[in-house]
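The structure follows.
Of the protein chains in this complex, all but one are displayed in their positions.
Order of writing sets the labels: A, B and C. Residues in every chain begin at 1.
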Amino acid sequence: MAIAFASLHERLFYQALRIRLVEQRLVELYPSDAIQSPVHLSVGQEAVAVGACEALAREDLLFGSYRSHAFYLAKGGDLGAMLAELCGKATGSGGGKAGSMHLAAPDVGFMGSSAIVASTIPHAVGAALATQRLGTKRIAVAVFGDGATEEGVYHESLNFAALHRLPVLFLCENNGLAVHSTLAARQAYRITAHAEAYGLPTSACEAGADFDEVHRVVLAAVTAVRRGEGPRLVECRTYRWLEHVGIGEDFDAGYRTRAEFEAWRAHDPLVRETALVARFAPAIRAEIAAAEAFAEASPWPAEDELLTDVA
Amino acid sequence: MAIAFASLHERLFYQALRIRLVEQRLVELYPSDAIQSPVHLSVGQEAVAVGACEALAREDLLFGSYRSHAFYLAKGGDLGAMLAELCGKATGSGGGKAGSMHLAAPDVGFMGSSAIVASTIPHAVGAALATQRLGTKRIAVAVFGDGATEEGVYHESLNFAALHRLPVLFLCENNGLAVHSTLAARQAYRITAHAEAYGLPTSACEAGADFDEVHRVVLAAVTAVRRGEGPRLVECRTYRWLEHVGIGEDFDAGYRTRAEFEAWRAHDPLVRETALVARFAPAIRAEIAAAEAFAEASPWPAEDELLTDVA
Amino acid sequence: MTGAAFDTVAEPGHRTLTYRDALRETMRDALARHPHVIILGQGVDDHKAIFGTTLGLADEFGRERVMDTPIAEEGMTGVAIGAALGGLYPIHTHIRVDFAMLAMNQIVNLMAKYRYMFGGRLTVPMLIRLVIGRGWGQGAQHSQSLQSMLAHVPGLRVVMPAHADVIVAGYPWLVARHDGPVISIEHRLLYDVEFRVGAETAPASPFFSRVARPGKHVTVVATSIMVLDALRAAEHLASTAGIQVEVVDLNCVSHPDAALVTESVVKTGKLLVLDTSWQAYGVCAEVCRLVCERRPDALSAPVVTMGMAPAPCPTGKTLEDRFYPNLRRLVAALARLATGHDDHGIPLPDDASQTDVYRRFRGPF
Partner (left out) sequence: MTGAAFDTVAEPGHRTLTYRDALRETMRDALARHPHVIILGQGVDDHKAIFGTTLGLADEFGRERVMDTPIAEEGMTGVAIGAALGGLYPIHTHIRVDFAMLAMNQIVNLMAKYRYMFGGRLTVPMLIRLVIGRGWGQGAQHSQSLQSMLAHVPGLRVVMPAHADVIVAGYPWLVARHDGPVISIEHRLLYDVEFRVGAETAPASPFFSRVARPGKHVTVVATSIMVLDALRAAEHLASTAGIQVEVVDLNCVSHPDAALVTESVVKTGKLLVLDTSWQAYGVCAEVCRLVCERRPDALSAPVVTMGMAPAPCPTGKTLEDRFYPNLRRLVAALARLATGHDDHGIPLPDDASQTDVYRRFRGPF
């Protein structure tokens, strides 16, 4: 893609828009049943992934969750391999065994994603331990939602990382929801203050739709972690536009209001900066169409793949 | 026991001394193999149990760990049933199925003890939930060591208790050790500050060998919890005189010094107040001898007990 | 139904209701009849309501009794245990059995052992509801069926109802009469299925196995939704080839009725075990043990077992379809077993005709 960007803002905008358009295309495709797999979309949350990954090096190792389309793409994962994976094709990022919830692209440091809430947080800590032992420069990043901080393993991970001053960034995408439960129904603590109890310096980004701001905040934290100052936590407030899993809106379900959504939407650069959208969308749409064609033309996994790569 | 106590101090002294003498008697008995069961002794830590239980009502529900002789006795558990249990007899508190690590005395609110670190902490929280639902006055108490706070379930328990303002007291016996590991090798946080991140008011008692002081600190917390002010945490610093499990000293093992021990010992009322020891010991020794005789005379469990009370 | 533990339960007349409604009705009645019952789990109070099985209950009984929880499986299982010790009867839900792996310590080391470990002084009356499932690219971490791990552990009772009557009669019995922990494993694709149950049912223990369809040529021992597959296969073989398949619904997998299974095998001489999980160390293995310890001589052919392929569950549809047994392969295996050879000439159902229940299922979940 030989697109010239006049600024960092433009470049990040392009990436965020790309993710938005990919997922909106998934919304269109979904009723066709080409994707027979649950999808947890990041529409509304793209800026966190884009801003954060801009602050990382390719060799930094990032671990995600079932809601990882945005981070997979922002970290540099191949779009064709992603769409093929969603369609269960042999050319998918996981050879058709992974689906939407288990994207991985180890070649660009996207080290897999898990459908068990919070379960990859300690993996990032372990990868940071490996980095420390092997004396490499890279850092590890754990990406997780607000709900994930409720799991015991989060406590265990923060403690171990802090104890050994490991080069790991804890990056929380706080969309205020775990499925349909609000923070108030789940958490007695504030995420940053809680992490500070382990001695982790923290920072928060309230404007999680603003990728420039996310980038600024995450870059500061990443720089400190890379310098060997130990682990840090960054909390980004953000907002999930669609239902927890699936392609629909669900503002009538009773657990949140459309007004909340409208407020976030009103501040979303991808909505406001229509000129940039108009400039970038065609190239992105073309890329998506090519990736779709690739996925569609790709073969199904061979039958004997069922029992390969087991143990 | 018709012993007249001139003061609360004397009464607590008596109880602490009783626990000390019981465990010292276990040390004497152990080589005979009458007790074929691991024992985690509380010698040095008795004051925490005695001071804390004095602040509780009989119907308050307390949950302990494998190191629970002191709390079992302080809460009012029967000594004969305890010794019989350690000897595997049918008259034991668990009918010979429990051993030292699983003492229970539900009739006095000692709700069992577990050999899995931290595993009864959420039980206390659940018991407090039951109290809240059923509208009873009692509170629940989770007793655990410093090491237990490292388990994920501790985080989950603090959060849920705080979220629902449950009537539960978290009581940490911080002896600075988990088996042979010091706090510095395990924890990046301070136990009180960490609990405060969940909104729990905390208090600490540095003089954990001083049962009067423990009682004062715990009573203040218990009163608040009972008034419905939500959960609290009390941390008592204390010191384990003997090895982690078993009856020996292990100051030569390399993980701690005898000097540390001597410092704690020098402040121990049970060591210093020799007049009280002289006054109380004979009655206690007689009680222990009777309990021992009871245990010894008790029958073994019937063979078919092997398969009763399974499911 | 033959030899059913519920023979005494069936009243004249009957009604039709879905598995989902059986659960919802049972959950509702438990809350209404027993003030000490609480339901807790992630999302029990939301509009999805555990696949609809707790729908409306939070509004009716309050969020103190139908409690949403933080995402903290170990802790919340411990809270449920403590609540039981404190006098409540907790019903704890997990929308995927896979998540219960986070609670294995509380389930295996605590809940299962409380009664025995304290010599019967403490009991933990409670119900854990675990959902299993399949299909629609759920993948490796959302498709497991881990009953054997639980049934291995003394102190637990594990039921996998294949019929709504087990729920309607059995679960009220659990709440009212049983003072130990019970695990209910529910297959997601059963929720929409309709069953006929007695118009009025008296509470009765759900700890039994039963013959779901009598037959004399081959025995199929099955669990959960696989019982429905077995019944369909039996229907097919009866109508196309006159082969009478006896279907045994194992139901209580922790306490299976070994005598019933053995009796059936003695009658038919041929056994196929059909389970929702992997064969190794699963129900397939356990049923083989029950027979081997009693009447291996009754077997006139090697036992056939069917379950998930020995791999994690893949997501892509073509692989996923091969991962699970289907009706065609089941009928083929039964025809071979019954006739003793491959060229039996019995028509097999289309690959496409496999269980419309599965067909009707559509994501998102």
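Here, a contact is a pair of C-beta atoms (placed from the backbone, for glycine too) under 8 Å apart; a residue touches a chain by one contact, two chains touch by 3 or more.
Computed from a predicted structure; not experimentally measured.
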Review point. So which shown chains sit in contact with the chain we cannot see?
Key: A, B, C
Point to revise | Listed residues A:L56, A:L86 or A:M111, member touching the removed chain | key: A:M111
Review point. Taking the entire complex into account, which one of A:Y30, A:F144, A:F160 or A:Y189 touches the absent chain?
Key: A:F160
Check your understanding: If the hidden chain were put back, which of C:L17, C:L31, C:M117 or C:V168 would touch it?
Key -> C:M117
Check your understanding: Considering the whole complex, which of C:G139, C:G170 or C:G215 touches the chain not shown?
Key -> C:G139
**Study point:** In subunit C, positions touching the absent partner
**Key:** 74, 98, 101-102, 104-105, 108-109, 112-113, 116-117, 139-141, 144, 146, 148-149, 151-155, 254, 271, 277-282, 284-286, 288-289, 291-297, 299, 302-305, 310-312, 314
**Study point:** Footprint left on subunit A by the chain that the document does not show
**Key:** 61, 63, 92-98, 102, 104, 106, 111-112, 114, 116, 119-131, 133-134, 140, 152-153, 155-157, 159-160, 163, 308-311
Point to revise | In subunit B, positions touching the absent partner | key: 35-38, 87-89, 92, 94, 96-102, 114-118, 147-148, 150-152, 178-181, 185-187, 253-255, 300-301, 303, 305-307, 310
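As a convention for this text, only the chains that are shown with their structure count from here on.
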Exercise for review: Starting from the Cα centroid of subunit C, hunt down the chain whose centroid lies farthest away.
Suggested key: B
Practice item. Quick one: report the Å distance separating subunit A from subunit C, using the average Cα coordinate of each chain. Key: 36
Point to revise | Centre distance in Å when subunit B and subunit C are each reduced to the mean of their C-alpha atoms | key: 42
Exercise for review: Would you mind pulling out the distance in Å between where the CA atoms of subunit A average out and where those of subunit B do?
Suggested key: 46
Check your understanding: Taking each residue of subunit B in turn, which ones touch at least two of the other chains?
Key -> 152-153, 155-156, 159, 163
Study note, to complete from the structure: Residues of subunit C that touch at least two other chains are 69-70, 72, 74-75
